[in-house]
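In what follows, a single structure is set out as structure tokens and then discussed.
Removed: one protein chain of the complex. Kept in place: all other protein chains.
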Amino acid sequence: MSDFAATSEPNVPTGQEPAIELRDVCKRFGRQEVLRGVNLTVFEGRTLVIVGASGQGKSVIIKHMLGLVRPDRGTVRVFGQDLNRVGRRGLDDVRRHFGVLFQNAALFDSMNVFDNVALPLRERTRCSEAEIRSNVEEKLALMDLLGSEEKFPAQLSGGMRKRVGLARALVLKPKIVFFDEPTTGLDVSKSNEIYRLFHRTQQQLGYTAVIVSHDVPKIFKLADQVALLADGVIQECLTPEAFQLSDQPVVRAFVEETMGRLYRSDAEEEGLYEKV
Amino acid sequence: MLAFLEKIGTETLWYLETAGRMGLFLLRMLRGIFTPPFKLFPVIRQVHFIGARSTFVILFTGAFTGMVLGLQGYYTLRKFGSEGFLGSAVALSLVRELGPVLTALMVIGRAGSAICAEIGIMRNSEQIDALECMAIDPYRYLMAPKLLAGIVALPLLTAIFDVVGIAGGYLVGVGLFGVSPGAYFQGMYSSVVWADVEMGLVKSLVFGLLLVWIAAAKGYYLHLERSGGFGAEGVSRTTTDAVVLSSVAVLVWDYLITSIML
Partner (left out) sequence: MKRFNVEIAVGLFVVAGFLCFAWLSVRLGDVGLFDPPTYTVSAEFGSVSGLKPGAIVEIAGVQVGKVTRIELNTEKYEARVEISLQKGVVLQADSIASIRTAGIIGDRYIDISPGGSDELIGPGGRIVETESAINLEELVSKYVFEKDGKKE
């Protein structure tokens, strides 16, 4: 723990509890070695953003955290529990604290919006139908989706699907929320909307967030830590400010390649977020 | 040479792995049935989909199968002067063989393909991952109602098929060729025994399990398909595979059950 923290997270305030810890996680699919010893720690109440070129396995990291994929080697701990050892029941207990916004929202196409959001409540709690209704409507109102309850996912626009997905992810008041490419396929104003909702709900519910995103540099404004995944390992995990100034050659190449326009577009976006 | 051996090795391993995966899938599906909370409505909905909505096609195929049996049976039996056996010939072949098998094949075409495609698309669009992340067991939530519905619906559909087929045989035999109605039914009553009905019942139960199992497993493991189970093409290819595989499985098991129970 100590040597790891010293190298990768010098800028995180001490005294915080880790919510998720990946230690030396390796994974290969067939002949392709996707992860080659990933070390990563997500602290409670914080936002970690994982960036990297596409095809590097960012989503695979999230799938490890969710327990959907088992590492070939290494451990994944969530709230101190090793996901490989907790068994099926234990994994379900851990997942009770998860909310996930999938890349394409992964809404159930056979159900309307209301039932989609209500599903976790119906299947996992003993709430009465009236409680479910009020809870779901509250979440839908938060996402500005009232009036669309009866629509089916196929009738929704991309931005609306994401918002329904976010409502569903948040309906059980999770402690950790995962965002897999939350803004791909959305235009600028729609993705700003998603970021705004993310920011607002995180302040309300105080959840830990793990975001996989391409949306550099915008995403840096929401992050507490930025981790760069390249060549199967986490190259750096730093605060956004330190990340942009890092001397590490891979990070530097990434920053220069993706953020050429950072300083130009900075001004336009200044007003969008309360948090800088 | 070495490459050849390696290829044989990987092939064998792949088939073993697939077989094991399918077996485990069945076990998990069965476990899903016995995992609380138990909900009735999803099962009813699946019975509606697999059973009730297949009734029309079953009525149709059943009637024509019975009629053709009446036709063929009459011409064959007439050579021996034993038209009186028409009833038992039609009833026996329907109850023991054709009822269960043809019903299963029709349901595979109607519902098996749909089950595979539905679950395959859910896999492709991460809906199954989403279920797992909500700590909702997909086996309990998705598979168990389908399996139960398959096991409930197939025997009922088969019974409908048999009865309609017997009526179709009556129509042709008695209505068209003038076999005496008494001989048709009396021959049937005396030659069909409970063991025959039981065999049909066992077959339809097994086929119900088989077709849901194969269709659901193929869809569920879409992402592990060797030919690449991605996109619309992956779904369509896997669905075709599932239909072929479950049809073949039904015929193989038909033979096995017949040889065990006879």
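Note that the chains take the letters A and B in the order they are written out, and that residue 1 is the start of every chain.
Keep in mind that, in the parts below, contacts are C-beta pairs under 8 Å (C-beta built on N, C-alpha and C of every residue); 3 or more make two chains touch, one makes a residue touch a chain.
Please read all numbers here as calculations on a predicted model, not as lab measurements.
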item	value
Chains in view that touch the one left out, judged over the entire complex	B
Residue touching the undisplayed chain, where the options are B:Ile160, B:Val174, B:Ala217 or B:Val250	B:Ile160
Selected from B:Phe4, B:Phe34 or B:Trp194 as touching the chain missing from the view	B:Trp194
Contact residue for the chain not shown (choose from B:Thr55, B:Thr76 or B:Ser180)	B:Thr55
Those residues of subunit B which, in the complete complex, touch the missing chain	41, 44-45, 47-48, 51-53, 55, 80, 82, 91, 95, 152-153, 155-157, 159-160, 162-163, 188-198, 200-201
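By our rule, only the chains that are shown with their structure count from here on.
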item	value
Centroid distance [mean C-alpha coordinates] between subunit B and subunit A, Å	43
Residues on subunit A engaged by subunit B in the complex (per definition of touch)	63, 66-68, 91-93, 95-96, 98, 100, 102-104, 106-110, 119-120, 123-124, 172, 178
Of all residues in subunit B, those that touch subunit A in their complex	37, 118, 121-122, 125-127, 129-130, 132-137, 141
